[in-house]
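Let me give you the structure first, and then I'll get to my questions.
Selected chains from the complex are presented in situ; the others are not included.
Chain IDs A and B follow the sequence of writing; residue 1 opens each chain.
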């Protein structure tokens, strides 16, 4: 009857922010289970949180997604609710929601949250997570409000897109970048297995990975166990993207990689010919 | 039928302490939802956690509040349960509970938790969060116990108060202090907008903020968006107190402020006359 709410933010756990939002949800949607997708994404980093939400969304129970990474809070950015085949996404319209919304099939309706009756009055500066987004999520999850109750429809149902780097396949080289270093030091790139297939590589091949001016010859395997401890591997990770790892080690340190650093991949021959 | 339990502590997440308390609550009050207000407050810092609870309490669903920041565990401090209009507060009687209890209208009854039948026997030193406070919270939340089952009434229904610094308004200057730096670097003071009104200031004015020997002229605005990026602002924060921030930056670093540091505020004229 009442939908689960999946909640993601950059509030961290140092203060009571996450707890207060849970309090608001519990008051307004007491029957809705709340799933914490994560709250320790780097503060104000919309891209990192948006990618995490995109990786997570298909594993979250359909219902309401409340996402708040909002470096522009208090400025003109829109607060939105977007209806999709998965459910309703609620958060700031700054690119945070758009990749996950696209992943689940796009928005059939987007409204701008503007109705003060669906908000909690604040004694001062508005804490949007607590006063605007959480009540909207709870009212929608509990069926107390529909999207039209939150505010006017956004023409074209458009969300602000997140600008994500594309890979470039030129001849026998794929150029991409590192876009997620997980807590274990594994480095996900924006390169897909299809990109590697396009330059003639398949699992079992050796891949030449170039970071800065350094070339590494790394086997493309299916999982950690196929290389010795301490060795690098190229693999398709649990999200379906090409990633780099060190068995029982950290690939980010081994390869000097962090978010946004350029990486190119090639077959053995083409790399030596470069 | 069974009340929600809001749980705050300084246990952190490094060990299994928070999880074990959740286990006890789930065993003894399986129908009670549990809201984690926060567990990463500085260890043993009663004041920081008490202020966080005070900020949070009105957003938490009425029921039971279990709060454990207990540097005096194992000494003579009392374990208490306090009945209030909001619900029942349970924790050590060391000042942690009193500001939030006062915020919701005060305690109509306070008992000292002493009944061993409402506790979990420990194989050694008592882990009060697990063995004393959690079972008391669960029994009260589930209706299995009333306050009188926990122990004797405390005469006068008095809780140990938390000594909080008061602001001082002298002539055209308000003297206060920083009392919360949040994770984003915003600095909340103990100064209220009424204090500023008392020295003739209103929103839109420029405020002279003095930290140590340094004077800063800062506009009093309603929200971040009203100043350029990187600039300081004075505003009334989401809790209703006067705070200092830097748009897209950290006011604590910019102003060299941390918990307990003295801050005085004045109008432009009085400051230059100082």
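FYI, a contact is a pair of C-beta atoms (placed from the backbone, for glycine too) under 8 Å apart; a residue touches a chain by one contact, two chains touch by 3 or more.
What you see is a predicted model; the values in this text were computed from it and never measured.
K.L.:
Which total copy number does the whole complex reach if 2 copies are given here?
P.N.:
3
Throughout what follows, only the chains that are shown with their structure count from here on.
K.L.:
When the Cα trace of subunit A is superposed on that of subunit B, what is the rotation angle, expressed as a multiple of 5 degrees?
P.N.:
With C-alpha atoms aligned, the rotation comes to 120 degrees.
K.L.:
If we count contacts the way the header does, which residues on subunit B are in touch with subunit A in the complex?
P.N.:
For this pair, the touching residues of subunit B are 4, 6, 8, 13, 33, 35-41, 52-53, 55-56, 59-61, 182-184, 193, 222-226, 235-241, 243, 248.
K.L.:
Subunit B touches which residues of subunit A in the complex?
P.N.:
Of all residues in subunit A, those touching subunit B are 11-20, 22-24, 26-27, 30, 43-44, 71-76, 120, 122-127, 130-131.
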